[in-house]
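What follows is a single structure, and I will ask about it in a moment.
Every protein chain except one is present and positioned as in the full complex.
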Amino acid sequence: MYKNMFIILLLAGFGLLLGSFLLTHHEYLSLPQLPAYYADNTAPEVGAANVVTAVVVTYRGFDTLGEVTILFVAASLIAMFLKHSKAPRHDRHPRPSSVILSTSQKLLFPLIVLFGAYVFANGHLTPGGGFQGGAIIATGFLLLLMANPQAEFKHGLLNAIESISGTSYVIIGILGAILGLGFLDNRFISLGQLGTLFSAGAIPVIYSLIGLKVGAELSNILHHLNEVQNEE
Amino acid sequence: MVSPVHIVSIGLITAFLLGLGKKSQQQMLVFVLMIATAAMTMVSGSWLIGLMTGSLKPTDVFTAGFKPPFAINLRMTMDEAVLTTMVNVFGFLTVIYLFDVLKKAGKHLLSIIVVFLIGLNVVVMTRDLFNLFVFLEITSIATAGLVIIIQDSKSISAGFKFLMASSVISGILLIGIIFAYSYVGNLNIDFMTNLSMVKGGAVAVFLVMTAIILESKQFPANGWALDMYESAHPAIGSALSAVSAPAILFVVYKLMPMVPENWHPVIGLLGLITFAFSNFLATRQENIRRMLGYSSVAQGGLMLTVVAMSVYFGQSFWFIILGFLLTNFFAKAGLFWLNGIVNSDDQNKWGILRKRPVLFFLFGVFVVAMAGLPPFPTFFAKWEMIMQLAQGNGWGWIVLILLGSIFEIAFLFKWFGRVFHAVKDQPAEPVIPWFKEFPVMLFGAGILATSYYFIKYQQFDNLFVLIPLLIVAAFVVIDFLPAFIKNILLIAALTFYGYIIYPEIKGNIMQLVFMSVFLVGGILTLIPGFATKGTRAGFYPFAAMTIFGLIMLVNPGDNLTFFMGWEQMALGSYILILRGKKAERPAQQYMLFSAGGAYLMLAAFGMLPHFAGDTFFGNLSGLIPGAGVVFVLFALGFMLKTAAIGLHIWLPGAYSEAEDDATPLVSGVLINAGVLGLFWIVTSFGPQQLFGYDIFQLMGWIGAITAIGGNMLAIYEEDMKRLIAYSSVGAMGYIIFALSMDSKLGLLIALYYMVLHFIYKTMLFMSAAGVIYRTKTRNMYEMGGLIKSMPWSFIVVLIGIITLAGMPPLAGFAGKWMFYNAVVMKGWYLQGTMVFFSGIVAFLYLYKLIASVFLGQLKDNHRRVKEAPFVYLLPQFIFVIAIMVLSIFPQVLLEPLATIIPDRVPGEAILWDGRLAMTSFGYWNAFAVMTTVIVMFATIFLWLTYHSRKAQKVKQFNIVFAAERPFRPETTHVSYNMFAGYKKALGWLMTPLATQFWTGISDWSTAIADKVRSWYTGNGQTYAMHLLLYAFVLYLLISGGKIL
Amino acid sequence: MEYLTLQNIGLVTGFMLMLIGLYGALTQKNILRIIVAFTIFDAGLNLVIVALSYIKGRVAPIIDQTTGVTNLSEKFVDPIPQALVLTSIVIGVGVTGVMLTFALRMFKTRHSLDINDFKQTKW
Partner (left out) sequence: MIAIILAIVLGLVMISMAIAALTAYRVRAAVLASGIVSLIASIIYLLLAAPDVAMTEAAIGSGLTTIIFFYVLNKIRRSDV
């Protein structure tokens, strides 16, 4: 109990620190130089309508590469960690999933994947992008898993998608360095007409690859969790 | 040139492509990983080389083609090149080292390893704060993945604790980053140097810095890190210690420009607290991995201090940080890897290494390098750091560093000693695959090469520093040769060295005297080594190191050379002592006391410039006012080596447990190093006050008490070597007393007695070694009657003890005579009487030495004992001749010695008139005394011979025993408990106060360490709370309780 | 009333969530609950970041017919924190997934979810 009181005191101190921020901080009246630059120059320089996407994929593309890597390493860790606990499944009594679920997944799965693809392919125009699209695809995969919990999915396909899209992402980054001005520069493909699907140089390509990769990684995580034997 | 960003792209492509691999191709995948890490190494390495040679310029890589702050940029300068090369080389070697693990582990682990390396590379290179955050997160998750290579419950829960801690830390970091952004409007480190000036911006700086400092595992908010070190695979522990920690510290360095100046000392001090406490707690660790973890944390703390104070250190910064960084890199990684090879956290299991001389040697190198002893980089870095801190009067800091260092030495050498002696019960030849040995050897070579460059960089006088070290190294290389060849080579090397060095020092008699003592002593004590068979592995490099260390003391160009020689001598002799069969504990004590003394000296060296400028301490012009503290520190340091009473408890064990023929070197020769130092400070500082007390007066009392105490302790000894060892304590008391008289005569006595003690003590120890060599025992009551079988040894001992006792006609008497004069002149009657009394006490044990070893009945089992080998006797008789010459012509030595004493020293000198020595109190003619004694002796001898010509010879056992044999026959021996009566009367004087005191200190520190380390409860939640608490305290320290 | 802006509401809510999350992480005994607490902490943190990007009366930084293409820096909210939060959310899910996996394995080793049962390494 004393310990909890102590923690509350400690957190009160932390809260004071945060509170002091509220006092010294003022809401911007206008954007500082850097975001203002992004707002004004994204369209001519990067060619993306969605400034956040431009920042995520190009200006701070290196962060995004790291972000993809984090998901990748998390997925690898989970795969490595759960691999050992795989045991023969004969003792399980599969419970057939409902007819509704199994038929709906046949119908829904392609639709969800399509929607995900739409979200990441249009990331440079509308809200959304690779991560959101990837998550949506993973949701579709989840549906598959729920419909056939006992199904033996082939890791191979997921892995291949993940590897190839990831590698392509890095290669496009390198192409940016060779053909453009720097690593992950999107401008080595023509910027095109602002607001159209095929614009913003390599951004749609990159975001699609990210979408595929994230989708595959998240699906992989779900799959591995699904594979783990139940604990009694 | 390949852009540094391709370190990342190569790594990432590899990581992603590894996913395509199949289970059956695992071995190939490992090779792919190896190639990838090699390629990463090539990129960063080529930048390193390019930047070093100047063919490349420091560069910024602009990702996305926009200049900062509009996009993220990576920087590649010398700093980053060094660190990324370290990271990548390490990664490459880790892959090799883990070859067998990786072959079985599956592709995911391979990906995690390469991602881990990428993370560190970018953490080092990036100049963007948020990018830093992202890649720190990558590193954290990858680390969590690496921790569970061994998937046991320990490592899994350690990994979870780590994840909890890193969640808290990254939360703090992210909130700091976003605050920083809201104040300055960008995220680039180079554009936010003014952050702390902005109103409220200091909070952002505080949060960011706190997170990074917490990430660098500072005490006491580092339980998570320790648990991880303890439970992770050694290769991973080494990665955390050797590359993760430096990368984080580099982040601190990158961020320092935005930290307000007045925070620097706070951060620095926290680092030092970590250093001191972690090393302290490491002393209580039995588990090797956890101990190494504590040690890693400690090193991290020390480096944090240096980094935080980088502005303060200025020019020296690079030198200091590189010293620590590289040593930690090579040595810590090496030790962790060795842990993996031994595959046990139990110190006793490490005996496996004894079967692999090369690995064992490297183990020693790593330990010594970690401990900060010469010739390794940490030694120089620590020296420089302390000198710099002293310049700014940072005494508290120095105390922390030195405390930490002594704890570090304590646990490192306890470990080393244990391993050295853990030979028994080992399984047969261990199978160590090449890929485990290779990285260790490479890193061993790395640390040796680094040391070489550090010494070169310091531009040390080659003749005195580098060449001796190279000779030592050469003896390491030829260690496989038979002992007698190495013996010849070492003697030849020393002789040759003496020959080339003679012209350098012939003008300086003082140096000449000490040089002869060390060099001649070194050579003569080596001669008995011819009697040993086999290779005597590991003896000669350290004998060489000891002797050359001593030689370095004689002609130091500066304080550093002196200190380096001192430490080398200590290290070399430590190993020589450790080689004894039961020497584990005594050697450990010896090391601790040596290090303690050395660090006192180091502190004194730091203070010295405040009084005397940057001059060598032995060359001061005399009478430096107000330097009492410096003097006392020096004096304590040197008196530890001369074993003044209270500081002597290491001596008997160390001297007696060392190998018998190595004892003369580590005792008779080596102890004079302390005398050299004492002589130097007495002559160059002049009389000093401490809190109004005259220090010389104090020293005089210490000397007197030491003289009496040492001799008292000697008389009850049954062990031959311990007896002679205690007698050294007494003799040193005598010298300290003489030195502290600070008169011309007093100093002369000290020098004369130093030479004399060197001669007779070396001689006695050699003679003892000869006796022990033959009788195989050290207990005197197991000997007896050896006069017949070992007459030459008897003569040597007889002459030795007559000299020691200061009886006419031998040279010892000259000392006594001068002593009377000096004491009367000085008027120190009480102390003088004590010293004289100690001389009487000396008779008791000297008598025992003769009576119980050589006289009396011969033991049954010694019936076939022969005289000591010729190689033992030869040097002894050289010494005997020297004593004879000195006895007849003392002026040969005394006159040159008198010229050494500086003019400022008060008091009257001896006047020489031919063979007649005169003072105002009287005169003495050694030649006449000798002649008289010889004549008297001859007369009596002839008369006795004539008188007893009819006497009948009786066999020794020509008697009949009447009763049955006693239960313990040895108790009937005359020398068994010989002075029981005296012990009853004077035993109370013998209460081992000093031993009790030091044992008390040791127990007390153990108890405290146990209290402190119970802080690490093992509960991840508590650890997370520690992080917040640490942040809270740091806030209070920085802000002083106000809002930032 | 002057302080009652959307941004400040976001900030205060975010800070509260952070503190609640942290309190939970430090006091809950069940490992899963600790992880839940950390996700709450993350959510609060993200909310703070997004709130900081907000400028009263401005629109999301996406060019469309309503915004036109000129003078965008006077119409948009700050895009950078939004970009950062995207990253932060993804990192969050990665870390949560990893922590949950650890929790799963810890449960398998000891059949317990109490954080106090995992003190094999200490001192």
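Going by the order they are written in, the chains are A, B and C; count residues from 1 in each one.
One rule holds for everything that comes next: a contact is a pair of C-beta atoms (placed from the backbone, for glycine too) under 8 Å apart; a residue touches a chain by one contact, two chains touch by 3 or more.
Model, not experiment: these values are computed from the prediction.
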Omitted chain's touching partners, listed by label: A, C
Contact partner of the left-out chain, one of A:142, A:164, A:177 or A:216: A:142
Hidden partner chain, residues of subunit A it touches: 50, 52-53, 119, 127-129, 131-132, 135-136, 138-139, 142, 218, 221-222, 225-226, 228-232
Residues of subunit C in contact with the chain not shown: 4-7, 9-10, 12-13, 16-17, 20-21, 23-24, 28, 30, 32-33, 35-37, 39-40, 42-44, 46-47, 50-51, 53-54, 58-60, 62, 77, 82, 85-86, 89-90, 92-93, 96-97, 100-101, 103-104, 107, 113
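The rule is simple: only the chains that are shown with their structure count from here on.
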Rounded Å distance, subunit B centre to subunit C centre (Cα mean): 51
Whole-Å gap separating subunit A and subunit C, where each centre is the average of the chain's CA atoms: 16
Averaged-CA centre spacing for the pair subunit B and subunit A, given as whole angstrom: 55
Multi-chain contact sites of subunit A, meaning residues that touch two or more partners: 7, 11, 14, 18, 21, 25, 32, 34-35, 37-38, 60, 63, 66-67, 70, 73-74, 77, 81
Sequence positions of subunit B contacting 2 or more other chains: 130, 134, 137, 141, 144, 151, 175, 182, 1025, 1028
Touching residues (chain side subunit C, partner subunit A) in the complex: 5, 7-8, 11-12, 15, 18-19, 22-23, 26-27, 54-56, 60-64, 69, 71-76, 78-80, 82-84, 86-87, 89-91, 93-95, 97-98, 101-102, 104-105, 107-108
Complex contacts: residues of subunit B adjacent to subunit A: 3, 5-6, 8-9, 12-13, 15-20, 61-66, 69-72, 74, 105-106, 108-109, 111-112, 115, 118-119, 122, 126, 128, 130-131, 134-135, 137-138, 141-142, 144-145, 148, 151, 175, 179, 182-186, 199-200, 203, 207, 1025, 1028-1029, 1031-1032, 1035, 1043-1044
Residues of subunit C touching subunit B in the complex: 18, 22, 25-27, 31, 34, 38, 41-42, 45, 48-49, 52, 80-81, 84, 87-88, 91, 94-95, 98-99, 102-103, 105-106, 109-110, 115-116, 118-123
